[in-house]
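Only one structure is covered here, and it is reproduced in the block below.
With one protein chain withheld, the remaining protein chains of the complex are depicted in position.
Let's turn to chain A:
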């Protein structure tokens, strides 16, 4: 069976002469969490935009379950759930309405979504805010709305961009628990983050991006071997990479 997400030799960016990312190849399988790691400007966001189909690749292919977006746009998008780095909310909709809109857009039937929504509201402790408008939300609550919308859909593949920023410790814990639960139910998760200790603890594999290239990828053990630094943690490996790569 084809990989859940398969990226081959992707080049992309805003101008064909100056691609932001070059020759990026990696894959995400069902039932794993893959960390996308890199400095600011390494190309993480560009990679994510390409996966979401917001930008067209200059070169290379992106497939979800073996199909590119051009081949079947609706099922491609249907398979993806996205948690953006900065919350993007409709100022005119309450929390509950955000959930319903998302449920409608992803064709989740009327009974199923309400049950899931109630559970999520419980988990993320947003009961009081169910009928609030975003203008009354703090940064963390806004982020929670994004997280809840993504988990409501229960897509096959989660694309998660820097999800921990702004969340309180309880929120982070709930988010991680949910991610592990979804992973165990067979979803694949691609997560970009700077919080390396958390990434190291929860990701099965890592993709280290640097200056638009995949510098290294693999399990933490594989990374240690490649860098020839047995026993090193992700933080150290990462710093070492940025030093080496800039020489």
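Keep this in mind: a contact is a pair of C-beta atoms (placed from the backbone, for glycine too) under 8 Å apart; a residue touches a chain by one contact, two chains touch by 3 or more; residues count from 1.
Rule of thumb we're sticking to: contacts and distances are computed from a predicted model.
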Identity of the absent chain, which is to be given by its UniProt protein name, from "Transglutaminase-like superfamily protein", "ABC-2 type transport system permease protein", "Xanthine dehydrogenase family protein subunit M" or "4-hydroxy-2-oxovalerate aldolase": "ABC-2 type transport system permease protein"
Touching residue (missing chain; options A:11, A:30, A:93 or A:172): A:93
Which residue of A:75, A:138, A:197 or A:225 touches the chain not shown here: A:75
Where the missing chain touches chain A, by residue: 52-54, 73-78, 80, 82, 84, 88, 90-93, 97, 100-101, 103-107, 109-110, 133, 135
